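Left out: one protein chain. Kept in place: all the others.
This part shows subunit A:
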Amino acid sequence: MEGLAFYALCYLAAAVLAVIVSQRIGLGSVVGYIAAGVLIGPVFQISVAGSGYLEQFSEFGIVMMLFLIGLEIDPQMVWRLRDKLLGLGGLQVVATIAAVTAAGVGLGFSWQQSLLFGFVAALSSTAIVLQTLEEKGLLRSDGGQASFAVLLFQDLAVIPMLACIPLIAGSGLGSSSGHGGAAFLAELPGWASAILTLAAVGVVVAAAHFLSRPVFRTIALLGLREVFTAAALLVVVGITVLMSAVGLSPALGAFLGGVVLANSEFKHELQNDIEPFKGLLLGLFFMTIGAKIDPDILLANWLTVAAATFCLIIIKALVLLPLAWFFNVRGPAGWLFTLGLAQAGEFGFVLLTIGGDRGLLSPPTVSVSVLIITFSMVLTPLLFALSNRIVVMLDRRGGHRRNADQPDQGTIILAGVGRFGQIVNRMLLANGHKPVVLDYRADVVDNVRKFGVKSFFGDAGRPDLLDSAGLAHAVLLIVAIDDPDRATEIVSYARRSNPGIQIIVRAYDRLHHYKLVDAGADHIVREMFDGSVQAAGMALEALGMHPYEVEKRKTVFVDQDIAGLARMATLVESDTPAVNNPDFIAGFNDIGKVIENAMMGYRSGYDEMVTRGWNAPDAASIHVPSDTHPRRTARKSE
């Protein structure tokens, strides 16, 4: 027990520390886990004893990941991305495998080994790339969508790859599969084992389809949260055991199970239950990879590792760039796509581990390969920065214009037609105004175009696009995008280049409001404010307050809040975060003492404001407190 607690302490502490540091410097969690593994293994020599057992355990992380990927398969999305998914993704995988396999054979590896290297190189890091794209707000851009499609295809391609490794390794080479093995199958004749294998797959599909619903419903009715979690884990573990028994890849089985369950109404519960286990176990898996890195091997082979990492990135980029161009992902989007996907990914570790287990690769080769993958992942932030650089250079040369649309000029410019901008757009159209609409999501632009709206694809944050939309002569600019920093940039650029324009802008919150004031916005709408006030009003009405009374109270509240917003503007300092600015906090607390008073229970100020009108001359003596107002009964008699 003491030993177990100690291991848990070391692993968890290393993981928390390394992941925090790694996230902070923008390398993502995968690199952090690997670093934690390095700390535990080579550096402090803690892991040696328990690592074999932990490794087996952590492989459940992979199984769960594939189960979740299966759950995530949304037929509509797959259909929408089908061109890029099959075309771009498929060609990328095939071409990279071919190139790397050829290079491997050329370097003197066997074709089996080279093919495994090809598999590993063809995959990019879903975890790192998706996270980076999301952080940079590029996931829904054209380059981001193309990357997403390719990553999705790669995730799917892992399954046949996993199935292939035992085949290319040859059955005789396998030392131990680590999953408890197909021992009893080996005693059966070939036809029987084939039938059994098919039957096992059939069992998974049938059970997931027919059995899962009644079972999950029964458990859900019990209302025991942890039993549902146990059942979710049971599904994954059960599939793993069944698949291992017949010698199939548990990951493949889990993926199948996930796909079948994707239509189930319990999909989201399953996801939520499995997700943390998957995260932790995958983390553990990466840590065991890191723990296995041998510093001696790195020192002895550092030149090989460096050269191979460089070659890997170059080969991947050389495959990706022409494909992107061919599939019309060009200019900035093309570079983002090419450099963003040029690293190897976490599935590479899985493939290498299995390849090593099957005796396809020697342990030193596996170690060197793991190092290469790791370094290519560590370099990802640099690759993203490089793509940014190239985009800036393209911007300067004007070479990107092929990609973004050339908008018509208009007197009203609407930047962003998401959930916010759409309403603005509809209302403008209903009143006979036709804004020029800019959005950086090509599919949204296409949809809006179908309704006859002049809309143009491109990033509204780019000055030249705003210029060609007629910013210089426009009378009104509406900034409806959800990225606060970009919105601020657009406002200040617009104010500089057209001092007379009216600017209406969507603010994220109070502090963003002040930044927008500084940037030169005329009218600022806090995106959540009005809706929240409506909800509060409905709540008061539901509690029995007279609707017109509610209306008045809402009005006073909004007026007070806006007055407070203006009063506090002088207290905001742009470089100090609000929470560290005592003046701002004091001002916030002061915000019309009114509202605070109301919250503290004595509503004097607020109540006075609300009840100011329509009082008889001696109102004080006949004032009825609003709580005891006989409205509820009055209303029933209506």
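In this text, a contact is a pair of C-beta atoms (placed from the backbone, for glycine too) under 8 Å apart; a residue touches a chain by one contact, two chains touch by 3 or more; residues count from 1.
The rule is simple: contacts and distances are computed from a predicted model.
Participant: Missing chain's UniProt protein name, "Sarcosine oxidase subunit alpha", "ABC transporter ATP-binding protein", "Response regulator" or "Kef-type potassium/proton antiporter accessory protein (CPA2 family)"?
Facilitator: Of "Sarcosine oxidase subunit alpha", "ABC transporter ATP-binding protein", "Response regulator" or "Kef-type potassium/proton antiporter accessory protein (CPA2 family)", the absent chain's UniProt record names it "Kef-type potassium/proton antiporter accessory protein (CPA2 family)".
Participant: Applying the definition given at the start, please give the residues of subunit A touching the unseen chain.
Facilitator: These residues of subunit A touch the chain that is not shown: 552, 555-556, 559, 612-617, 619.
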